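For this depiction, one protein chain was excluded, whereas all remaining protein chains were kept in their positions.
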Amino acid sequence: MNKSMLKRMTHRTEFWIFIVLIIMCLLIQAISGGQLFEPTTVVTILRSMIVDGMFAMVCLVIMVSGGFDLSFPAIAALAYSLSTTICLNNGWCETNPIPGFILAVIIGAVLGMLNGWIIAYFKLNTMIVTLGTQTFFLGISMGLLQLKEITSTLPKSFKALGTSYLFEVYNSRGLRSTMSSLFILFVILVIITSFVLNKTMFGRALYAIGGNEVSAERAGYNVRRTKFILYTVAGAVSGFIGMIRVCLASQSIPKALVGKEMNIIPAVILGGASIFGGEGSVFGTVCAISIITVVSNSMLLIGIDTYWQDLFNGAVILVGITVSALQAMRRKG
Amino acid sequence: MKNYFAKNKYTALLLILLAAVLLFFTVTQGSKFWSASMLSGMCMQFPEFGMITLGLMFCFISGNIDMSFVALGDFAAIIAVKYIVAHTNDTMSNGAIGGVIFVGILISVLIGIFGGFINGILVTMLNIPPVMATIAMSLVWQGFSTALTRGDAVTGLPMLYSEVGHSNVLGFIPFPLFIFIIGFVIAAFLLKCTTYGEKLYMIGTNAKAAKFSAINTKFLIILTFIICAVYSNLGCMIMVSTMSSAKADYGSSYLMRCILILVLAGVLPDGGYGKIMDVLFAIVIVQIISSGVNMFPQINTYYASLIWGGLLLIVLILSTKMTGDGFFAKKAVKKAAAANKN
Partner (left out) sequence: MSEYLLEMTGICKSFAGVHALDHVNFAVRPGSVICLAGENGCGKSTLVKIISGVYTKDEGEVTFEGHKIDKITPAEATKLGIQVIYQDLSIFPNLTVMENLAINSEITAGQKVVNRKRWEKTAREALSKIGYDIDLYAKMGDLSVADKQLVAICRALLFNAKLIIMDEPTTALTKKEVDALFKTVRQLKEKNIAIMFISHKTEEIFEISDDVCIMRNGKNVYAGKTADLTREDFTYHMTGRKLTNDKFVPKNVSKEPVLEVKDLSLKGAYENVSFELRKGEILGITGLLGSGRTELALSLFGLMKPKSGEIRLNGKSATISSPMEAQRLKIGYVPEDRLTEGLCLRQPIADNITLSSLKRLSGKFGILNHKDIYKDAQIWVDKFSIATDDPHKYASTLSGGNQQKIVLSKWLSNDLDVLILNGPTVGVDVGAKQDIHQLVHELANDGLAVIIISDDLSEVVQNCNRVIVMKDGHISGEIGSDDITEDNILEIIR
């Protein structure tokens, strides 16, 4: 039994992704002359993982159900820019950020509902539907509502929340870095996602639908309702993540998240999710997001120009999916 | 004629939509809409994304999707423009510059062949799902472009390039339109009159069955990715002539627009289906909407996103009514059932 468990473990993508993460960290640590594991670097990397990591959770849950969502950054962008604009115009959120968050969550949920309605009730190709909603949402924020960038006038409570920290660290040269308190929210979302996917019938429904939709329906799941709820919740969470981004960046730029999905989706797939649905785990996704974040944050440490960052990201993903494709072919024989 | 529309209900529907769009803009904009400058403007614009759409159509029919064409096209355009800029100067004759431009375009095409080949290899030899493979390649090409240009536009093209781009062939056909017509004729010929086209539809319907029917599916899919990339790179070279420069994120809205056109024409990446005439009508409809909307002064460019996104969603929802479980299919079933009974 023990041996078979070991075998089952080594057959999983998550296991290898984890190994790759460790090897890569050690490698960068060696090349950069020990800069990676300095407390300031670690804190910076963890901080820049908050938003991407949270988006990855949303993306993972949708992928497990067999969907392919391109619209979650657009939902987040519309939700936060509309929410901050409303807050600004009404003078809300100067001391308490919660109304802004609630507003963004509601807006996100409404937008997610549109996704859910089209996908669940018309059974269309999710990628094309979300490509449409993504563009549609961008059109709403930039065309219809003409939402403006909010930088210096951003409500104070958002800024305060973004700069609040759990602890501060100093590196050998006396540089200070702070661990944002919003990191806690990332950890909470990871725990919730893991709980929902593994310990609730809703989560198992997502795996079941991703594995075989017809069977899930026959087994007694209400597939339509499940999908509708899924996309609505995903929209709400996206809106929430959008607000976190506003706080961290101390600004609200409607266009800021355009194209973000193209970085998140490949990372989630790198972490073991299948675009055909039914596969994927929180652990693998967190590892994959860590790899991407570590790579892009340590470019400067190992002396590479930041303009090469995109190329490195692309290369990591290309190599990652190629290796896992080769592995799948070998397993098949 | 009547027979043709009875057989091609969808084409008839597209023509009705086209007429409706024309009517709308004629009513709201009056004669301004039918001015010569308007028409020539349209003919200058649609060949760009029209060429890209034709390329992507091949991919869709074969049951694949290419998400990398914008990034690859931009990369190729950057290299081509860099080459042209480096090899021309003010003292050169037009003939010599023309030669350099020709080589530049050839470079872009060669990069297209290479990029399409890599996509094809990833999909056929490594069995990576096409969406994934091409998104990854898109990131790589974009990475190259950013690294090469540091995110800036590459400028300094000789005047001749945009002059040719704005010239007329035979006195009245804008040069980009001329290129598009050639591209369209070649695409129509490939799809309708060659074994390649016939096999493409069959591969798109069931690639495994095609393989078991002694068809070289791997080669043909690689070829299809190459055709797609070459078409879209040529489209990007037309874009260079309107922009007079090349940049890493030009044309990023085209992914959306091309997919919209194909969905409007009933071509889905599920494969096996696609009529080139429908695609042509869809291209024209989208161009008319795009130009017509621009005539409203109070509308900014992002309004277009709203319209494209909304239109795509509406078309998608309506298409479920037309095919699949929709009323057309139900009628067909009823008809067949009635015929069986008799």
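We just call them A and B in the order they show up, numbering each chain from 1.
Criterion: a contact is a pair of C-beta atoms (placed from the backbone, for glycine too) under 8 Å apart; a residue touches a chain by one contact, two chains touch by 3 or more.
This is a predicted model, so every value here is computed, not measured.
Judged over the whole assembly, touch between the missing chain and the shown ones holds for A, B. Here one chain is not drawn; of A:69, A:261 or A:279, the residue touching it is A:279.
Of the candidate positions A:90, A:215, A:306 or A:327, contact with the unshown chain belongs to A:215.
Residue-wise, the contact with the chain that is not shown comes from B:210, picked out of B:210, B:248, B:263 or B:288. Against the chain not displayed here, chain A makes contact via residues 4, 8, 198-204, 207-208, 210-212, 214-216, 218-221, 277-279, 333. In the full complex, chain B makes contact with the omitted chain through residues 192-199, 201-202, 205-206, 208-216, 272-273, 333-334, 336-338, 340-341.
One rule holds for everything that comes next: only the chains that are shown with their structure count from here on.
For the pair chain A and chain B, the distance between C-alpha centroids works out to 31 Å. Partner chain B is touched in their complex by these residues of chain A: 68, 118, 122-125, 127-129, 131-144, 146, 259, 262-263, 265-266, 269, 275-276, 305, 307-315, 317-318, 321-322, 325-326, 328-329. Within the complex formed with chain A, the residues of chain B that make contact are 122, 126-129, 131-133, 135-144, 146-147, 150-151, 252, 255-256, 259-260, 263, 268-270, 299-310, 312-313, 316-317, 320.
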